[in-house]
Each structure stands twice: as C-alpha cells, then as structure tokens.
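Have a look at this one before I ask anything.
Note that one protein chain is taken out, while the other chains of the complex remain in position.
Our next item is chain A:
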Amino acid sequence: MGAGTAAVEAVWRIESGRLVAGLARLTGDVGTAEEFAQDALVAALEQWPVTGVPPNPGGWLMTTARNRAVDGFRRAAVHRRAVETVGRAAPASLDERDAVDDALDDPVGDDLLRLLFTACHPALNREYRVALTLRCLTGLRTDEIARAFLVPEPVAGQRISRAKKALRDKGIRFEMPGPAEVTERLASVLEVIYLVFNEGYSATAGDDWMRPELSAEALRLARLTAVSVPDHPEAHGLAALLELTQSRAAARHDATGRPVLLQHQDRRRWDRLLVRRGLAALVRARDAGGGTVGPYTLQAAIAACHATAPTAADTDWVQIAGLYDVLATAWPSPVVALNRAMAHGHAAGPAAGLALLDAVDVEALARYPQLPAVRGELLAMAGEHAAAAAGFAEAAALTRNGPERALFTERADRARAAADPMGP
C-alpha cells in the first residue's frame, strides 16, 4: 500500500461511520448511503494520492458522495422512492453546501448512534446485524469482514447486501427508536458488540488464538455507545467488561503463541491504561444503574476482581463466587453455571466446585470444551489426576482452536504424569 493510499484509508477509518450516517439521514436508507459512501472512497483513492488529502477530508467525501447520490437518483428510476426522500430533505432552493454541512454538523454523533441502532435492528438476523454494523460503523472492507469471520469473501458480501435488502424489504427506516424502545433496542446493539468482541477474543475455530482487530473494533463500538447513551448503565457495563478483558490480551499467549490461562499470566503484561479505563467505566455503570446492575456490569465486576489482584493467589474468589451467584440467579445460562462452579471451587475448595458442576446442564454444553476442562481443573485440584487427565483429553478433542487444543493436550499429559509418576 502506498503512502497516499494509507492516508486515504486513515481518513476513511475516521470518517466512514459519520459519512454513512450523514448520507443515511439524507437518503433515509442505510444501504444506499453505504453504497454512495463507497463511491466517494473510490474517488478519494483515485484522486488524493495525486492531489494530496484535502484540508477538510470529511467534507470532501460528503460532497462527493452527495453529488453521486443526486446523479444516481436522476438516472435510476429504481431509486424513485429515494429521490423523493432526497427531494424532501434538500429542496432545490436550499444551497447544496448547506445540506452537506448540515449532514456533517453532528457534533454529538446522534447520526452515528442512529446508524448503530438501525444496523442492529432486532428484525434482522444476528449475522446480518453483525456484518452490517462492521461494514457501516467501522469501515471494515468486505474482505476484512470475511477474514475476521473465516468465511469466503462472497459469503461476507452476501451477508452485507442481504442485510441492506432486508432493511429495505422490512421497511426499517434510519431512525432512533422512541425512548420507550431504546432500552430494548440497546440490548441488541450491546449483544452485537459483545458477539464481535468474543469472536475476535477467543476465535471458535482456526489457528489464530485471537483475531485482535475484531476485538479492537468491538471495543471502539462499545466506547462509542457508552459515550452516546450515558444514562444506560449496561452500555458502560459492556464497555467496562471489554476494556478489562482486552487489558489481558497481551498476556494471553506466550512468545511462541501458545495460550496462557488467567492464573498463569504474567500480570506485568496486563495493560494498566485499559484496566484504569475499565474500572472507571464500571463506576459509571454502577452510578447510572443507581443500585441495580445488569449482566454486563456483573461480568465486568468479576473481571475487575481479576484486574485488581496483584497475583493469581490474591484473587478474591469469594467475591467472584458471590457475583456468579447473582449472575446465575438473575441471568442463568449453562456457561454461567459452569463458571460459577469453577469460582466456588477456588473459593471453597474443589468439592464445592464439583458439587455445583453436577448441577450444570451438560446436555446444553455437550460440544463445549470448557466443560470437561473445568471438570479436569477441579479434579486436578482435588488430586484426582487420572480423572482430570480424562477431562482435559475430552476438552482437547472438542475444541476447534489449534493452540487451545495444544494447551488441553499438555494439561492432560501433565495430569497423567501426576497420576502415575512412574509411568512412561
């Protein structure tokens, strides 16, 4: 990539979300807006490496995109409905420059938030919401989205175009939901961000232990959301959870790329700035919640227990176990039950953990490698090494992640060696 192209990409990264959002306000349609924004990007890629980046690159992209939109509308009869929308939004008497400035004049980012709420509309299926959000809000290219989700590029392209078509077919307009619906719709927004983060943080398949870019994008979206809806505690809770989780990213693998479990991580490699930001976001979540906390805030509180423990041995497992008790009561899930068993195993001894493990819905977690891994961990703590080895071996067989498989295999070997120190 040439230096000129890199500069265009940098501006695109900064401006694309706002550009799509501004165009969506003009056209009323996210799909059309996204296409015109792409047209403007192509024009910038052609011209800027020659002419240099203009003094007001965001304005340049917006003007270019809007001109193309007007041209396109004039030519294409299929866009008649949208023409009428633009006609209403920008009557001929209105100076075009005013309309452009107006679309960009969005200092508090209401348009971005509206774009996020539209892309994450619950009427779209989850895959579509994720693909559209990444494309429209982060400016990721189709091939980057394909790589992030380990699907062929045409599949990623299809998800994006079908998402746009679905918005159109279902008549979903570019708008914020009413105050009564915001909380409900926000849940979908937060879920998409959470899904994207997790997809990047612990890849479900493939040889990359992490796909760091995806996590970084999700973290940015979480920050944007928290700043945009400051009165909603769970937006801060999710931001806190992601900041705190991401703070451990560098310590999660060793020099050879092998995963390192939380209790063995070199805590000097935890990112203190992200820890600080995460703890601050957690305070905001609690303040905004006024005493009530949601599931993201609770998980962030658990992450904060880890983040503030100077060593693994200092971990306040009693508090963590208590937080999992609350989580398991208010938002029960098989995974929460599993983590709760692990926490109680550390807080009160392996017998307590194993007892709780018996109550976990094993049917629901039949394909989940962490279930036998936690059983292995608790059995190893109890000194039952042969049974522990079987747990880790089962976990190794279940995982689709290469480095994780190597880790489970190694733990199985160690447990076997502990069970039979005289063995081969």
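As a convention for this text, a contact is a pair of C-beta atoms (placed from the backbone, for glycine too) under 8 Å apart; a residue touches a chain by one contact, two chains touch by 3 or more; residues count from 1.
In this text, contacts and distances are computed from a predicted model.
UniProt lists the omitted chain of the complex under the protein name "YCII-related domain-containing protein" (options: "4-hydroxybenzoyl-CoA reductase subunit alpha", "YeeE/YedE family protein", "YCII-related domain-containing protein" or "Sugar ABC transporter substrate-binding protein"). Between the chain not shown and the residues A:E213, A:D316 or A:E394, the one that touches is A:E213. In the complete complex, the hidden chain is touched by one of A:A10, A:V283 or A:A366, namely A:A10.
Set against the missing chain, the residues A:V50, A:A180, A:A255 or A:A313 yield one that touches it, A:A255.
The chain omitted from view is touched by exactly one of A:R68, A:R277, A:H306 or A:R416, namely A:R277.
The chain that is not drawn here is touched, among residues A:V227, A:V260 or A:A355, by A:V227. Mapped onto chain A, the interface with the missing chain covers residues 6-7, 9-11, 13-14, 17, 55, 107, 109, 112, 212-213, 216, 219-224, 227-228, 249-250, 255, 273, 277.
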